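Each remark here refers to the structure printed beneath this line.
Excerpt of the complex: some chains, original placement.
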Amino acid sequence: MTRIGILTSGGDCAGLNAVIRAITLRAIQTYGWEVYGIHQGTHGLMRRPVDAIKLDLSFCNGNLLRQGGTVLGTTNKGDPFSYPFADGTIKDISEDLIEGYRLLKLDAVIGIGGDGSQSILRRLAQQGELKLVTIPKTIDDDLSHTEHSVGFMTAVDVATEALDRLQPTAASHDRVMILEVMGRDAGHIALAAGIAGGADIILIPEIPYSMESIARKIKSLRSGGRNFALVVVSEAVGTESGEKATITDLSGKSRYGGISQYLASRITELTGAETRFTVLGHVQRGGQPVFQDRMLASVFGVHAVDLIHQGKFDRMVAWQNRQVIDVPIQQAIDGYQAVDINGTLIKTARGLGISFGDEKI
Amino acid sequence: MTRIGILTSGGDCAGLNAVIRAITLRAIQTYGWEVYGIHQGTHGLMRRPVDAIKLDLSFCNGNLLRQGGTVLGTTNKGDPFSYPFADGTIKDISEDLIEGYRLLKLDAVIGIGGDGSQSILRRLAQQGELKLVTIPKTIDDDLSHTEHSVGFMTAVDVATEALDRLQPTAASHDRVMILEVMGRDAGHIALAAGIAGGADIILIPEIPYSMESIARKIKSLRSGGRNFALVVVSEAVGTESGEKATITDLSGKSRYGGISQYLASRITELTGAETRFTVLGHVQRGGQPVFQDRMLASVFGVHAVDLIHQGKFDRMVAWQNRQVIDVPIQQAIDGYQAVDINGTLIKTARGLGISFGDEKI
Amino acid sequence: MTRIGILTSGGDCAGLNAVIRAITLRAIQTYGWEVYGIHQGTHGLMRRPVDAIKLDLSFCNGNLLRQGGTVLGTTNKGDPFSYPFADGTIKDISEDLIEGYRLLKLDAVIGIGGDGSQSILRRLAQQGELKLVTIPKTIDDDLSHTEHSVGFMTAVDVATEALDRLQPTAASHDRVMILEVMGRDAGHIALAAGIAGGADIILIPEIPYSMESIARKIKSLRSGGRNFALVVVSEAVGTESGEKATITDLSGKSRYGGISQYLASRITELTGAETRFTVLGHVQRGGQPVFQDRMLASVFGVHAVDLIHQGKFDRMVAWQNRQVIDVPIQQAIDGYQAVDINGTLIKTARGLGISFGDEKI
């Protein structure tokens, strides 16, 4: 009897449960395998007894497909190759994880994660025993070799809805509204939501901007009769001089970069416009997945199980040109999918008159 | 020919356009009056020529009912009795507004606003010439003599949806998620959304809290097997010692109180729990009104016109016990609708085990 | 140890799970009772072993509050006082249900249902042994003594959203769009959604209509420059002559009355307008409850448990004038809440120019 494990790792997003469901349905119904859900990413493999639950078909009924987050729990803390214990020591616990895999008597693991998680899982797999297939998930959509990762499209949907809500209040009050969206390194969410939500200015880490250019755009809107403006900015964007914007927390730390606050302040300074900013935060992660994330999750889950059935390991499933494919995990990790600054979406945005803050006089 | 004016004043909210539509339809179709939409609250009456637009039936077609914000524009700046001019002088311009009313040849004005706006409009009306009927709107729902004001229910809907999105990501990561919602003085949004969105802790200005009580609640959830917690806090809530929480802006100002950041920091300190906070901000104002706000807006708009037709002025329309009524404006302003701390909703929340941070040991 | 049962009966609706959750939280956390969920309404009490499940706090975690339908299952078939068995015999099985109650060792049952279900449950309770408290639920909102029942507001929300979707397609194609909504005997959903969704004509069973009046309204819209019209009709509405509209099923039965099809055909005949109709059907029942249904459900669930704690039985909880109250069940059943044809909502609708098809020339 083949036994497989599933784990979700890194930041959660919408569609993870749909992946878990698809894997479980395929593995049990088609192949008659046993499926184990490992709790909290690799942490479940570290605990003794191993923290995992056997999944069955009834687990997949009802609402699982539609539910946000991950019922298995996840973690984005603790690289097992240098794991920080509570007492301050740091230890390589990778062997413990592999022992966890062994104790569960698994024949393979499907890891659902972003580039960081996949990189760690692959390093574990390279030690020889653990067989691995991965499924790309990240709201940032920055994994290469796949058109989209699970979670991205729901995040864009949430960000677009926020712009739909901010537009009328901006127009009612003659304000410049700034929406800060997620995107640790890449501007995909900002770009897509900006186009779909009718932004006037989109700032992404791939395109350096000047405050002067932003101010000019806002003034030109005003002189053209538009009394408000919508700005979308990716959290990864820094200040004009390229430094990371920060807000100092009461406890002395910064969680959100504060770039939207910086922009609000500078725009008022340069244009006299009244500004407001909103940091959308974690509402982008949770909630019901949109239909595309559910479809992508289903496609990926089924194909990942099929790869195991075919004995093909060390592969990441991917979506390209309307088909599911699979690529070597390392290849996916080595690549990086930034916004293509010469691509159709950027050209479309510029074609609509959206400014990226980089226009020269 | 009777001529009436409409103005929206104060912070915008969902449902204002539905009010404007109802007034216009009723006044033109039933009574054959002329209707003028005054731009940007009282500002439109100050400008010369008076900044107003004649509204007709075609204006009411299509999407107006569903649209967020106010197509007339609004303002929450500039008390006409001590109006701050750009050059620093402060002047009483109330007579200019009344002149604007006269220039438009209006027989009455319907003012849609909160307590502040209604108070100013009433003071204008008391000068003798301007005939006034008001319609209550405020997402804070703190106007007295009416069960609800326009805009409140959409704001609660948005806040509840945010909790729906935060719950799965909280559970996936074992986090305490804090959502800061609007409510300048009253906790209505926090209370309603907290019950509807499954919050564990609700903090409102009407109930003083202690961090110790909050920490105890979170610890008890954890010891009971719940790995996450949802906290909703009204922006009006201060620090434990009752001071106003503030974040210093880059420009030296504070816009959002920062209470959610304060709580996040204190909760981590006291419980060790990982925390995240989201300040929902202006997305609570805009966007399509929920059906109740559209209904309430329609009820209020029709009744306000009828009051003018009956020659009843200085009245605010209101909703009580499934009926539209009207009350003297001053009476509505003098009252204040705080959360009833002995009311059904607070009892229900406590009955569900929700903490208000005021439990004694 | 007090033991209580919960059952949901009659057609399902949004908010039932929120009721079940509130009851369970209150009973266990506050009073330390045991709570049993009885499956499929009274059917669970009929089966041996009794078909019920013990509910605990973990059952209330996560998504229960937000989930549509009822996790306990329900039924709208089989009056226990004349129960139709598969073999064609009809038997009074009320004593079996009471025995089921006894076997579960229950001290009281909370029945969540409409008038039919409450009537049956009360008759059972009148036999002496079964102690009963009821909670009103019906998307039709036709139960008396409570402003609203659980499920109504979500149904209106769904119907309003359907009108929001139909309006642009009607306008794009110059069509009369007819939306048939639920409401077995009362027109509450049609009335509320019609006002909120911008309907031109609302047909409800409380107001007889003539096709001539409808045709006149549509023609007058067209002559006034409006190229489309939106009609909302309650499924309970009959043909012009007062007969029940029916569509003959392939199997010889009629499920939906077919009134929208009838209207579409007649309107085309009388006005030449192109018509389309949509029967919204069961999408009105399911899905996530809106925040008001979640709040109402929470209020009702907590109060029902408190009534049991106080030894007050034979009561239905209700919502009146911003407070939870309770009334004798029989009184609630004897009453009937039709649309008040002289009430504020009808007046508002007429004030907006909406036709009820009853205008005389």
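First chain written, first letter: the chains are A, B and C, and each begins at residue 1.
The rule is short, and it goes like this: contacts are C-beta pairs under 8 Å (C-beta built on N, C-alpha and C of every residue); 3 or more make two chains touch, one makes a residue touch a chain.
Small disclaimer: the values here were computed from a predicted structure and weren't measured.
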item	value
Where 3 copies are displayed, count of copies in the complete assembly	4
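Following the convention adopted for this analysis, only the chains that are shown with their structure count from here on.
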item	value
Chain of greatest Cα-centre distance to chain C	A
When chain B is superposed on chain C by its C-alpha atoms, the rotation angle in degrees, nearest 5	180
Distance between chain centroids, defined by C-alpha means - chain B, chain C (Å)	31
Computed distance of Cα centres, chain C from chain A, in Å	40
Residues of chain A whose C-beta touches two or more other chains	67
Touching residues on chain B, where the partner in the complex is chain A	8, 11-12, 16, 40, 67-70, 73-76, 158, 161-162, 164-174, 177, 227, 247, 249-251, 255, 261-262, 265, 268-269, 276-287
Contact set on chain C toward chain A in their complex	63, 67
Touching residues (chain side chain C, partner chain B) in the complex	22, 25-26, 29-30, 57-58, 61-63, 65-66, 147, 153, 156-157, 160, 164, 167, 171, 192-193, 195-198, 224-226, 288, 290-292, 294-295, 298-299, 302-303, 305-306, 320-324, 343-345, 347-349, 351-353
